[in-house]
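Take a look at the structure below.
Complex shown without one protein chain; remaining protein chains in place.
Chain naming follows the written order as A, B and C, and within any one chain the residues start at number 1.
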Amino acid sequence: MTSFHRSRQRLTLALTAVSSLVIAACDKITPNSTLTPHSEFGRAIDGLWRETLVLGTIVFVLVELALIFVIFRFRRRDGSAQPKHVHGNTTLEITWTLIPAVILAFIAVPTVRTIFETQAKAKSSALQVEVIGHQWWWEFRYPQYGVVTANELYLPVGRTASFALKTQDVLHSFWIPELAGKRDLITNRTNYLWFTPESSYVWNGFCAEYCGDSHGYMHFRVFTVAPAQFDAWIASQKSPPAFGGGGAGPAGGAETATARPTLPLHAVPSTPTPAGLAVATASGDAARGADLYKRSMCIACHAVQGVSAGNIGPNLTHVGSRTTIAGSIYPNDAHHLMLWIKNAPLMKPGSIMPALGAGQFDRKTGMTVAAGGLTDQQIADLAAYLLALK
Amino acid sequence: MATAALDSHALAAHHYSSTGLDNKKIGIWAFIGSECLFFASLISTYLIYKGHSITGPYPHEACNPPACATPLKAILNIPVTSMSTFVLLMSSLFMVLAHSAVVRGDRKYSKIWLAGTALAGATFLGFQAFEFTSFVHEGLKITTNLFGSSFFVLTGFHGAHVTAGVIWLITLLFIDMKRGLGPRDAINVDICALYWHFVDVVWIAIFTLVYLIK
Amino acid sequence: MAADHTPGASDTHPDAHVDAHGVTHGEHPHHPDWATYKWVALILTVITVGEVWIYYTPFKENRLFVPTLLFMSAFKFATVVMFYMHLKYDSKIFRVLFVGPLIIAMIALVSLLFLFGHLALKTG
Partner (left out) sequence: MATTVAPPRHAPAPPKYERGVWSWLATVDHKKIGQLYLYSALGFFLIGGIEALIIRAQLYGPDGRLVSAETYNMLFTMHGTTMIFMVVMPLSAAFFNYLVPLQVGARDVAFPRLNAFSYWVFISGSLFMNVSWFIHAAPNGGWFGYAPLTTRAYSPGVNIDFWLIGLQILGVSSLAAGFNFIVTIVNMRAPGMHLMRMPIFTWAAFITQFLIVLAFPIITVAVTFLMLDRFFGTNFYTVAAGADPLLWQHLFWLFGHPEVYILILPAFGLVSEVLPTFSRKPLFGYPVMVYSIILIAFLGFGVWAHHMFAVGMGPIADSIFSITTMLIAIPTGVKIFNWLGTMWGGSLRFTTAMLFAIGLVGLFTIGGISGIMHSSVPADLQQTDSYFIVAHFHYVLFGGSMMGLFAGIYYYFPKITGRMLSEELGKAHFWITFVGMNLTFFPMHFLGLHGMPRRISSYNANQGWDLDNHIATIGAFILAFGTLFFVVNMIRSRRSGAIAGNDPWGAPSIEWSLPSPPPDYNYATLPQITSRYPLWDRKAPHLTAEVPHSARGDKQSTIRVAGSAVATAEYGTDLQDDLAVVSFPSAHELGIPMPTPTIKPLLASLGLSVAFSGLIYREKELELIAKMQPATHHVSIAIMLLGGAIFVTALYNWLLTPLEPEH
């Protein structure tokens, strides 16, 4: 921290010299830095950034030095004579019109080149991913594999991933700072973006276009993994969910399930839960939960392969295999799941998912969940079931 | 702009002017310049959305099932619009005649041509009212599709400008009747005329871009 | 940048005071008259008829149709502005006030059409 702090102070003194220091410090302290790219796209951008930084810094230093010099050299001292009235100097003025023009040419040329490089068509061998923005969560589809998931994206290292970006409602913007620049998700349009992840890690992704109440709560996670791991993940995602269609005990996907990765600190959501929202900690029973789920209103919005086909909310077929929920703002554990089910709008401003716990007040609709609301026990069972959906 | 129009009258009477031009006239030209951007935005929008409506009716093409539940014929009525266009063009002629009459101090003709211009403007509005109602009957409302929205708002705003112009003309006519307009009022008629002609040229553009070009 | 020239547009007429009628001297008095006006009206009518006429001829399918129409309406536009709005005879300040914005408006319109993937002319 302190080394970082010192570096900042020097930074304000001499931008260039220190920018490298910051970069050195980044991996530890700044997990979402755009200055430590991990894809060819990221590096292309970084190249341009460094160039503009250097040129910009030169301009900055020259202008400020000149300013400081003038301030000290020409301050009025008593008895200093009336200055000579100069009205201009054509040669000078032409010079300082041309020099910036030249500097800009040095920025413009690589800029245009990079524009065309990075906006070329993606390799046909690329992994196709469909990204669909929703208020306020992300849907990821892998058409080549028939896999649908939410808020957690798996990418094989070394294989180009090509994204088709769409939105269900308003504008959003798809941003993984360490991997690539932004692309907006535009209503009634499809945008494209591709890059090749170069190292395996867990990255944070954000929505970067203001999209309403919970724009600030629309994150996602990206797991760049070894190809073998990726295949395993695909397999487990394709497998039928636990409690199959019939709910005959924890059969199904369980055995193919990949162990949930443990997250680095920066990927663990720290969002505090709303004060006053709690569940009498009854340990839930997955089987009962599975049974309840079929009859609950959840099915109106959520899909669980072979059980329900709702498509308003995230697909829950393998929700248990995810590390975070609700736009990656809460860890995926019984506690948070229960609170979420009990009163989502309290957990996430404006959430489309209504409050479902009995007696809960729904800030969105302004109504209290009366009869048919879920008891804490039922909620615990549902949570247990969802966690079992590995 | 009418605001600006008579405002500086007294000022001009004794204030120095750097260009020898009249404040009001400079003002109206600045206003017209700004109106160019206003109508450019409206026209751009119309053209951008042209052919992007997902349901009929459409300006130039008929729309038959299954594309449209009920068969819809092409909306625009060129003959009628040509008529109204002609009327508006003529109104511009009347306007210049009214102006020169006022400059000449010819009370009789100033009234006649002012009235004529206002009448022509009113006729144009009549045509537009007819056009709009018949469109609604043929199933094109402002809420129907992109074409409906952009068409009615573009032509509607033009119509609003014509209305304002007619009111302005009637006001002048009224003054003419009350105390008569003479050379000293020429400038006030002139700026009204400039506004009126501008509304006319805007229609010249709309007529081609919206009605004639597919 | 010593030389201080004075753009004509701004040339002041120190003696261009304004009389009580608010009508200014120094303003170019020459205005077109009925003779001009009736010709202008005639031309406008003829062109309009022409526009509508070709709309009903097979020429409509010709790819010169749109450019022709645009040219004709541009011509009408210019005629009205120059003669009815007597921009042709008036102070060049007015010309600047009108043509400047018109150019910006045109550029904006055309570039918008390109940005939305309509070639400027063949819209729809």
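We take it that contacts are C-beta pairs under 8 Å (C-beta built on N, C-alpha and C of every residue); 3 or more make two chains touch, one makes a residue touch a chain.
Since this is a predicted model, take the numbers as computed values, not measurements.
Colleague: Which visible chains touch the chain that is not shown?
Modeller: Within the full complex, the chain left out of view touches A, B, C.
Colleague: Check the options A:67, A:226 or A:278 and report the residue that touches the missing chain.
Modeller: A:67
Colleague: Which is it among A:212, A:310, A:354 or A:373 that touches the chain not included here?
Modeller: A:212
Colleague: With the missing chain put back, one of A:107, A:122, A:157 or A:232 would touch it. Which one?
Modeller: Once the missing chain is taken into account, the touching residue is A:107.
Colleague: Mind pulling the chain A residues that touch the left-out chain?
Modeller: 1, 4-5, 8, 12, 22, 26, 29-35, 44-45, 48-49, 52-53, 56, 59-60, 63-64, 66-67, 70-71, 74-77, 80-89, 92-93, 96-97, 100-101, 104, 107-108, 111-112, 114-116, 118-119, 135, 169-171, 173, 175, 177-178, 180-184, 186-189, 191-192, 204, 206-217, 219, 265-266, 268-272, 329, 349-350
Colleague: Tell me where the left-out chain touches chain B, residue by residue.
Modeller: Touch with the absent chain occurs at residues 1-11, 13-19, 21, 23, 26-27, 30-31, 33-35, 37-38, 41-42, 45, 48-49, 52-54, 142-143, 145-146, 148-150, 153.
Colleague: Just checking the interface: what residues of chain C touch the absent partner chain?
Modeller: Residue positions of chain C that touch the missing chain: 1-7, 9-12, 14, 20, 93, 97, 100-101, 104, 107-108, 112, 114-116.
Just so we're on the same page, only the chains that are shown with their structure count from here on.
Colleague: Distance from the CA centroid of chain B to that of chain C, rounded to the nearest Å?
Modeller: About 16 Å separates the centre of chain B from that of chain C.
Colleague: Taking each chain's centre as the mean of its CA atoms, how far is chain A from chain B in angstrom?
Modeller: Computed value for the inter-centroid distance: 52 Å.
Colleague: Send over the residues of chain A in touch with two or more other chains.
Modeller: Residues of chain A never touch two or more of the other chains.
Colleague: So which bits of chain B are touching at least two other chains?
Modeller: Correct list: empty.
Colleague: What part of chain C is in contact with chain B in the complex they form?
Modeller: Touch list, chain C to chain B: 10, 12-13, 16-18, 20-27, 31-34, 37-38, 40-41, 44-45, 48, 51-52, 55, 60, 66, 69-70, 72-73, 76-77, 80-81, 84-85, 91, 93-94, 97-98, 100-102, 104-106, 108-109, 112-113, 116, 118, 123-124.
Colleague: Name, in rising order, each residue of chain B that touches chain C in their complex.
Modeller: Chain B reaches chain C through residues 9, 12-22, 25-26, 29-30, 32-34, 36-37, 39-41, 43-44, 47-48, 50-51, 60, 78, 82, 85-86, 89-90, 92-93, 95-97, 100, 103, 183-184, 186-187, 193-194, 197-198, 200-201, 204-205, 207-209, 212-214.
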